[in-house]
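Before I ask anything, here is the structure I am working with.
Let's turn to chain A:
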Amino acid sequence: MSRLKTLARRDAGMPPLRGGHSLCQGCGIPMVVRTVLNSIETPVVVISATGCLEVATTRYPTTAWNVPWLHVAFENAAAAASGVESAYRALRRRGGLPQEDELTIVAFAGDGGTYDIGLQALSGALERGHRFVFVCYDNQAYMNTGIQRSGATPFGAATTTTPAGAASLGKLQQRKDMTAIAAAHHVPYVAQAAAGPHWQDLSMKAARAAKADGPAFLNVLADCPLGWGHEARLSPSIVNGAVESRVWPLYEVDEGRYRLTYRPTQTMPVADWLRTQKRFEHLFRPEAAELLEEIQHHVDKDWTALLARCAMEEGDAPPAVDQGVRRRSVNAPASSAAPVSASTTATSTATLAP
Partner candidate 1 sequence: MGSLTGWRGLAPGGVVVRDEAEQPHTGGWRTGLRPAVDLELCVDCLLCWLYCPDSAVRLDGTAFAGFDLDYCKGCELCAAVCPTSAIEMVPDGD
Partner candidate 2 sequence: MKEIRWHARAGQGAKTASQLLALALLREGKSVQAFPEYGPERRGSPMRAYTRYDEAPIRRHDSIEEPDAVVVLESSLAHGPDVRAGLRPGGFLLVSSEQPLPGALCVPAVRIAPDSVNLVMLGALAAKLGEPQLDGLLAAAVELLGRKADADAIRAALAGGYAAVKEERWAA
């Protein structure tokens, strides 16, 4: 638990994101935001894309942000971060900053502001090499506007623009692999993480991202109880189910080197995860049986491809998590199957809904 105490100490009664906002009861986003920001040792400046996080935390004249925070529009969080980072570098060079502190610039955007409308600005900022951390809180649809399909919406999910009906089984296209797209920019650090029980993995990745000498991208699965259709109190287990079923593998691409950071101990059938959320309920109609198979097939295929990128064989354990210096060596020797003790503890408390 020492890592959690560290986060609490950094929080020091002044959480970067405080209460008083109007995000939904049980929203998965604040945990991602606070865990990421508390994992960064330097002061932070936050940029938000338009989205749930932005509208719900800054209703004028109030604010839920204890840290400097900027929002310009929906599609340009990465461009705005580029501007802040350039200003920071220019002012630092000529001694024009109000204070000497080293800063970390962190941008938050939902999957719409990352995968879709924000992709061009993000790609440009990654290519230009600005030193900033871009965090996508990926809840797999446009939740702010009422659960519309996005490029991150998984195959088979019902949204308000891909509703399931007598003639439809929800979204019938695969989601984009945004993490791979970011990695294809050959930036120093890219990682896929999740809210919930794997918070320690997320925290470690956020700390690494902040230390990267260049752009870093974190794609963090954050559930939306309303959009996914489950009780808020089940969030930890449902996000965990995405990880355990291999729908959302946890890995990092550190200086181009892929590394699995968590490996499920047992393979959980994807259907068991889909069953926990209303957005997939139509997939359990008899006529959708083939779709379920197809989804499982895709998950298996993607998992195998990811293992290949990580140069691992099925059955290998992931290398141990290095909490300190960035690792450059090839695979560390296999250790226990569950690398993150705290996450095991948390997982045990959050059993999967039937």
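As a selection rule, all candidates are chains of the complex that A comes from, given by their letters.
One rule holds for everything that comes next: contacts are C-beta pairs under 8 Å (C-beta built on N, C-alpha and C of every residue); 3 or more make two chains touch, one makes a residue touch a chain; residues count from 1.
Computed from a predicted structure; not experimentally measured.
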Okay, in this complex, which of 1 or 2 is up against chain A?
1
Quick check: in the complex, which residue numbers of chain A touch candidate 1?
1, 4-5, 7-9, 11, 13, 15, 17-31, 34-35, 58-66, 199, 232-236, 345-346, 348-350
